[in-house]
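Presenting chain A:
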Amino acid sequence: MDEISADSFNIRDYLRLELFPHFLCPGCGHGIALRALLWAIHELGIDKNDLAIVSGIGCSGRTGAYIDANTFHVTHGRPLAFATGLALARPDLEVVVITGDGDCLAIGGNHLIHACRRNLNLTCMMLNNEVYGMTGGQASPTTSATRYTTTTQSGSIEPVFDACALAAAAGAGFVGREVTIQTPALKNLLRDAIAHKGFSFVEVLSDCTEIFGRKNDLGESPEMIMTQKSTMRPASYGVVGGNIVDEPFRATNLKTGILTRTDRPEYGAAYRAHAAGIRAARKS
Partner candidate 1 sequence: MENFEIRFGGSGGQGLQLSARLLADALIREGRKVARSQSYEPTSRGGLSRADLVVAAKRIDYPLITALDVLVLLDQLPVAVSMPLLRPGALVIADARRAGEIPEGDHDLHLLPLSESALALGNERATNIVALGVLAGLGEVCEHDTLETVIRDGVPPRFLDLNLRAFAKGVELGEAGGPGR
Partner candidate 2 sequence: MPSQSTARDLQGNQACALGAVAAGCRFYAGYPITPSSEIAETMSVEMPRAGGVFVQMEDEIASLGAVLGASMGGAKAMTATSGPGFSLKQEHIGYGAGAEIPCVIVNVMRGGPSTGLPTRPSQGDIMQSRWGTHGDHSVIVLAPASVPEIFSETIRAFALSERLRLPVIVLYDEVIGHLVETVEIPAPGTVEVADRKWATGAAESFQPYAVTDDLVPPMARPGDGYRTHTTGLTHLESGFPTQEPECVERITRRISGKLVHHRELIESYEAAGCEDAEIVVCAIGISARAARRAVNAARAQGIKAGLFRPITLWPFPESAFKSATASARTIIVAELNAGQLVLEIERLCGGARQVESIARVDGEPIEPAEIEAKIRELSSHG
């Protein structure tokens, strides 16, 4: 089973160890997502010299710096815009965006829907911890109803985004979701996302113990992660677009697995073919 055969994968080969200890709080799920991402990159055999990580602002954005690759820590909400330019100018690079629920769905929401629409070959890993952690715990577009944050001190009353439904509706070629505790499954999902030619959107349900969990009495990290695991554990398997999808126990929880996979034309290749046609027509 390749889910547990991590024999040749040594995460240290992919990290800038000189930057450790890292800045993430104890119990934060982002480190697990980072591990799954690097594991997927290892399995795909991507040379880290050819790997470009573009990340935004927030706890999610800061994780990029720990990766021993070409890393670009850009402005709040705009990593997809930077990545679009980078991937169009340098189709030889493997471009992966690391973003968060605030970075990607609030300030960067317009860039997300247009990246989905264009379907340029990029992978976007959105770490969803339901909160703005770095700025001290304000509500985000994915903060669940009734949750306490520093800007919803009587409990949130705003509806949340289903990021995967949004990405799929906007045309992303590949859409998936996973929890951090299912690390091998997350690794496989990211591997398939990166291998997909087109825009791939992966939502990782992470946990923010320190800023969000404590305020909402969700326990320490193990409790938070186990709750995620138990509520996300499949009650049954469903099939979406030929892919097996985990149906959660509760109707209020989210499906995990590959939710969308289409063969829509990849924008970069389409652009290059179109431009080559223009040049050929001028020569003749």
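Selection rule, in plain terms: all candidates are chains of the complex that A comes from, given by their letters.
Here is the rule we go by: a residue touches a chain if its C-beta (ideal position, glycine included) is under 8 Å from a C-beta of that chain, and two chains touch if they have at least 3 such contacts; residues count from 1.
Since the structure is predicted, the reported quantities are computational estimates derived from the model, not experimental observations.
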(message) For chain A in this complex, identify the touching candidate from 1 or 2.
(response) 2
(request) Note which residues of chain A are touching candidate 2 in the complex, please. (result) 16, 19, 48-50, 52, 54, 65, 68-75, 78, 80-90, 92-93, 110-111, 113-114, 271, 274-275, 278-279, 282
